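Here it is, the structure, as structure tokens.
All protein chains but one are shown in place.
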Amino acid sequence: MDKERLLDWYRQMVLIRRFEQRSAELYQQGKIGGFLHLYIGQEAVAVGAIAARQEGDHVITAYRDHGHALAVGSDPGAVMAELLGKTTGVSKGKGGSMHLADVDRHYWGGYAVVGGHLPLAAGLALGEHYRGTDNACLCFMGDGSTNIGYFHEALNIASVWELPVLWIVENNQYGMGTTVERASAVATMVEKAPAYGMEGKQVDGMNILDMYEATKEALAAIRDGAGPQFLEAITYRYEGHSMGDPLRYRTREEVEKWRGDDPIGILERHMLEEDLADRETLDEIDGEVEQTVEEAVEFAEESPLPEPEALYENIYAEAV
Amino acid sequence: MDKERLLDWYRQMVLIRRFEQRSAELYQQGKIGGFLHLYIGQEAVAVGAIAARQEGDHVITAYRDHGHALAVGSDPGAVMAELLGKTTGVSKGKGGSMHLADVDRHYWGGYAVVGGHLPLAAGLALGEHYRGTDNACLCFMGDGSTNIGYFHEALNIASVWELPVLWIVENNQYGMGTTVERASAVATMVEKAPAYGMEGKQVDGMNILDMYEATKEALAAIRDGAGPQFLEAITYRYEGHSMGDPLRYRTREEVEKWRGDDPIGILERHMLEEDLADRETLDEIDGEVEQTVEEAVEFAEESPLPEPEALYENIYAEAV
Amino acid sequence: MARITMRQALTDALREEMDRDESVFIMGEEVGVWGGTYAVTRGFHDEFGPKRVRDTPISEMAIGGVATGAAMNGLRPVAEFMTINFAFLALDAIVNHAAKIHYMFGGQMKVPVVFRAPGGGGRQLGATHSHTPDVIFSHFPGLVVVAPGTPYDAKGMLKEAIRSDNPVLFIEHATLYQLRGEVPEEEYTVPLGVSDVKREGSDVTIISYSQGLQVSLDAAEQLAQEGIEAEVVDLRSLRPLDMGPAIESFKKTFKAVVVEEGHGMYGIGAEVVARLQAEAFDYLDAPILRVAQDNVPLPYSRELEQMALINPEKVIAAVKEVL
Partner (left out) sequence: MARITMRQALTDALREEMDRDESVFIMGEEVGVWGGTYAVTRGFHDEFGPKRVRDTPISEMAIGGVATGAAMNGLRPVAEFMTINFAFLALDAIVNHAAKIHYMFGGQMKVPVVFRAPGGGGRQLGATHSHTPDVIFSHFPGLVVVAPGTPYDAKGMLKEAIRSDNPVLFIEHATLYQLRGEVPEEEYTVPLGVSDVKREGSDVTIISYSQGLQVSLDAAEQLAQEGIEAEVVDLRSLRPLDMGPAIESFKKTFKAVVVEEGHGMYGIGAEVVARLQAEAFDYLDAPILRVAQDNVPLPYSRELEQMALINPEKVIAAVKEVL
């Protein structure tokens, strides 16, 4: 893997982490409303997988969507502005944290209804399949969403129609306060893949190189016409499900154990050990990211609120 | 297997077959309205499986429900009366062909929304589990219903909660005009069981002895606390999906091939070959069944229509 | 003009739009090999092939969601729910996704999908299969809901719906497929969200749509024989709801009856009445009455079911009550 690439991944993961930390602060200050779901701990999944996509590939995910937005290259300022409900936000302040989208970057958004975006992903893939392109759709979802009807119907029809979708389950061990074991009849997500004619593969979601390779392979298989593919990324969220989570369902020890394999730490160690980067370079990147995030916050804070008319705009795409 | 038992099974299957043939005639004559789904060809599944249940076990199925009603021992006259929409019908003429039920016999009914009864089955099982009995619920469903969200959610939660449910998929090769292959990502139903932590077993649904044995075993496993079990009964419906099916989706040859392993024929041959019955006995049974069905039709035809007040009765179980 | 059936009008509309635009395709249960449960897409599978006429598994949530996603990505799906009863399973996909995506993401995406769904009672299908739940889908912003009651409107509005960039729920009525009406050979469309006067009259205004329209027109004919001239307004679209013609007519007749096949309680008629009394208050001569399905689950028994459904007699009785 060439060095520049790794440095960029490092930068993206640090950007997401820092962006999330600042979001949490702004939420505490009451500047962000609604629900806020942080991606801290899972950075390698979105960054590694999305790094493997080709230009025309689509990305869609659930409400824990900041990381994916930044990974597809959305402007941090526009993302932060959305969190603050400003008119300069990616969704004009109408979507908020759970509904970021950036269609110019083929990022079709975060969706707050668990599983609701899975058939949308199959539909996006159908569009490509119908036009005969070799583009695919990367659909991210949580472990908890694999127990809802949408999951079953979307994965089944995608296989029957041989649609170019890559299902990526971010198994962060919990759906809110419920462990995988207490919600799913099978302990791993890959065990669900065969029911849809897919083999499925587990990946270390804390290791960005593994995430990248696994995604690259899966996408290649899809382009070779092997039909939908399925990845289970083993990961963990360090913070609560959303802000204000009482965290009664897990121990501090468990969290500490996982912090041990921090995705940023793993890449950092790898680069230092392999002499792909030195401390200074990484510190420099940290500094730049710090700067970027501050500018994003400034931009968001200074951006105007939506005009009242906006309430009645975009109800329909076409007057009726 | 003792002889009396086999003779009774033979009688039940012939009763169902004859009952269905008469229903078809009455439908043609306009005496039965709505949709009519015949069970002809699948008799061994319901009769064999239900023969294996213990007193307190529950039965629930979809709209193709005449066979199950007769197999649990419902009065043919009351079932036919329901088809004719008479007040003497099992559901007082309010349910019709698709909504037969006989709660006194723990038969919770036929349900017309595909998959809708699966979570009900889990709920019925939860009732037994909650009270600590060793009763189970036999839930019959079609192959096509395994592709709907209800299937996924019901089978998953039943396994997570270790509920005493026996899932019996009647794979009659088609969901209306759609073959299993064109609707399901996997070619067999048992391939879906592992995703819910069950092994699953295929049974020859045309052979009532196999159906009985497989069900007996599965129910024993459930009572031993092994959790939900899953059976795929390979069978075939000789008639159309419902009356008026244009049958554009299959060939006469295919139908003939299946008629070769007719469930009644298989049992008949078995009994004659093993000297468990002679021609006369069987003919006698055929005659009795003919009689029973004619009496059922007479009863139904002579029964009164519901009184107008009935329209407003049973909306609520308790005045509010 | 040729007199063709509602079914034929729908079939023609679909075929014309499929010929016209490659991005239009059909998906749903039994729409292909079977030819459509109500034979609306009969022959399409051979004619257009499996790519454009797609049979789906029994997966209503997927039908709703996949069609929505395909529309987001440039296609124009015509997704069929075998009956509107099964669309209950796709409520979230339809009203929380198809109908909200354009707004929620600040207008970044368009969702030009059409959901076709036949509904209605009167065929002894029992409580779960006989719904006319038009009102519950019409309650939600972002969705366009139409329910034409004549072959002419059905063809023109389906073509318009397919060309529209908005998500449209196109409600059909299973008992109207055989209804015949005049339909021109030449190309035309009918705008969505525009009501229409189907019969002129000066004594009373009957407001309805879909199957209720036919019941109302029957009633109007019978009333005419008694010298009562009813004006019959066809809403055609339930969202947006064009109250113009109804209000105009009411200001002429001072009396109105709203007719719908669905349940009366919290039904379409309630909104129409509320709008009429608010926007034409000074013209209220008598209470505005509603004729609708009894508030009971529909039973299988033919006799009981018919009791619960609307018919010309019930409409005539209501008209005489307001006169």
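Order as written gives the chain letters A, B and C; numbering starts at 1 within each chain.
Everything below uses one rule, namely that contacts are C-beta pairs under 8 Å (C-beta built on N, C-alpha and C of every residue); 3 or more make two chains touch, one makes a residue touch a chain.
What you are looking at is a predicted structure, and each value in this text was computed from that prediction instead of being measured.
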| item | value |
| --- | --- |
| Contact with the hidden chain (one of B:92, B:192 or B:241) | B:92 |
| Which residue of A:41, A:123, A:144 or A:227 touches the chain not shown here | A:144 |
| Contacting the left-out chain in the complete assembly, out of B:20, B:153 or B:170 | B:153 |
| Touch with the omitted chain, as defined above, among A:48, A:67 or A:95 | A:95 |
| Positions on chain B contacted by the hidden chain, ascending | 58, 89-95, 99, 101-103, 108-109, 111, 113, 116, 118-128, 130-131, 149-150, 153-154, 156-157, 160-161, 313-318, 320 |
| Positions on chain A where the hidden chain makes contact | 33-35, 82, 85, 91, 93-99, 111-116, 144-145, 147-149, 175-178, 182-184, 246, 248-249, 305-306, 308, 310-312, 315 |
| Interface with the undisplayed chain - residues on chain C | 61, 85, 88-89, 91-92, 95-97, 99-100, 103-104, 126-128, 133, 135-136, 138-142, 239, 241, 263, 265-271, 273-274, 277-279, 281, 284, 286-290, 295-297, 299 |
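The rule we apply is simple: only the chains that are shown with their structure count from here on.
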| item | value |
| --- | --- |
| Pairwise touch network: line, ring, star, complete, or other | complete |
| Distance from chain C to chain B - Cα centre to Cα centre, in angstrom | 36 |
| For chain A, residues contacting two or more additional chains | 149-150, 153, 156-157, 160 |
| Multi-partner residues of chain C (each touching 2 or more other chains) | 56-57, 59-61 |
